[in-house]
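Complex shown without one protein chain; remaining protein chains in place.
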Amino acid sequence: MKKIKIEAAELLEKIREKKPVVHHLTNWVTIYDCAQIVKVMGGSPVMAHAKEEVAEMAKIASSLVLNIGTLTVDFVEAMKIAAISANEKGIPVILDVCGAGATRLRDEKCVELLHEVKIDIIKGNASEIARINGEEVRTKGVDAAHVSANLKEIARELAQIRKATVVVTGKEDIISDGINTYIVKNGTPKLTEIVGSGCMVASVIGAFAAVENDYALASASALVCFELAAECAAKKAKGPGSFKEGIFDCLANLDKLTINNKQKVERL
Amino acid sequence: MKKIKIEAAELLEKIREKKPVVHHLTNWVTIYDCAQIVKVMGGSPVMAHAKEEVAEMAKIASSLVLNIGTLTVDFVEAMKIAAISANEKGIPVILDVCGAGATRLRDEKCVELLHEVKIDIIKGNASEIARINGEEVRTKGVDAAHVSANLKEIARELAQIRKATVVVTGKEDIISDGINTYIVKNGTPKLTEIVGSGCMVASVIGAFAAVENDYALASASALVCFELAAECAAKKAKGPGSFKEGIFDCLANLDKLTINNKQKVERL
Partner (left out) sequence: MKKIKIEAAELLEKIREKKPVVHHLTNWVTIYDCAQIVKVMGGSPVMAHAKEEVAEMAKIASSLVLNIGTLTVDFVEAMKIAAISANEKGIPVILDVCGAGATRLRDEKCVELLHEVKIDIIKGNASEIARINGEEVRTKGVDAAHVSANLKEIARELAQIRKATVVVTGKEDIISDGINTYIVKNGTPKLTEIVGSGCMVASVIGAFAAVENDYALASASALVCFELAAECAAKKAKGPGSFKEGIFDCLANLDKLTINNKQKVERL
């Protein structure tokens, strides 16, 4: 494990310049937050889920973010149509496996998405990612016992099986594309005290992946910037309400110096 | 009517310790607020409405909150599936009869829900509850004239008819399970100046009912805590925007001393 510096500041600057369109099919709980977090970085969020338009919308976007938080069968069908279009155009597709493991529907739909379309970045917390890995393993007829291995290995394994970048959020975030594995140690426990942290992370990754083809680097940079904004907001917050609002203020104002000096990134 | 002290602080502490899962099928306007208000109390909100998963999701929850604010026929069908599952598990089901009386659809669907599944707590403002009572009365072929009786009687009557706890929010909140009737006099008029107060109350009740089987006591405690948070937020607010945000900050920081000293509760 060695401490490194990544060019997160340069990528954030690129987002501010290029204003990439980030197309979302996301949940109804944090849909505003997902749009707003992309906007405050200088990106251009688009939320559209009608089957009749998602393919066309994905074609004008620079990345596609899927989040199954409030999924329905129909909604996942729209996700697939959007993802196929995104795959054709060659833009990154991010899947937030929000709530994987909670119900059979979620597990099944995650597996369907992973098998029927190309997902470039899979994002979840530890239990969600372990579940996805387990489902993958089960689907492939492999003994699921070794799923209990440590998280970094699970992330790398899943990345290799799925030929995707895997992002496991937590106190330490793990990002692996199967070859490179980054650990991001920024952030604050306050992120676990509000609704929407995880969803916003996926959207921020969507914005970074829109301007950087190395998706592991893009994801690590996204986590650095989002979590530095959260650290800034935590200092000023009087509670979870003002903390949440502060994230938008702080991310909009996040500067190069802070990113370069305060990032805590390691590489395996 | 006599002034009493209720153990709201102990129940809030229980929520913070046990982190109960509160499953919602709610409206799209305040869905974030409903999730966030449960989260800032230390609870674990889950929003899921797909027919294919609601029964399973309710099974992992400790209470179920239904809110018809932006109902559709299909959405109410999902509510019924979730509620039947919740009934089987024996967890409390809270129904916010949001907008009852505004359209025939709302009235019909409320009556359907009340008759087809077991609702443990019915929550609304004065006119909504009067309407529900009227519908109940009408459905049962009783002369509706006496609906014009006073609110406390309506609440107690509806509680007895429906074998449920009835919560009528207002300047003074009335909570009755047909035997015990509590009045909560905390709060601030500012709660009527923002969108989401009523919906958040139902979610807070959901969290309290998840840890306390005496639903009238749970509901009264929920109102005390939520309204004390609102009183705290009102003091610092510069308007409805900062007031709304302040509720989250204040509820997260609400302490035992404040709850014990500032609660204004009476029992009939």
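The chains carry the letters A and B, assigned in the order they are written, with residues numbered from 1 in each.
Note that a contact is a pair of C-beta atoms (placed from the backbone, for glycine too) under 8 Å apart; a residue touches a chain by one contact, two chains touch by 3 or more.
All of these numbers come straight from a predicted model, not from anything done at the bench.
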- Note on the structure: From A:E17, A:E53, A:E116 or A:D255, the answer for touching the chain not displayed is A:E53
- Note on the structure: Where chain A meets the chain that is not shown, the residues are 28, 31-32, 35-36, 39-40, 45-50, 52-53, 56-57, 60, 244-250, 252-253
- Note on the structure: Touching the unshown chain, chain B contributes residues 27-30, 32-33, 69-73, 99, 102-106, 193-196, 237-242, 244-245
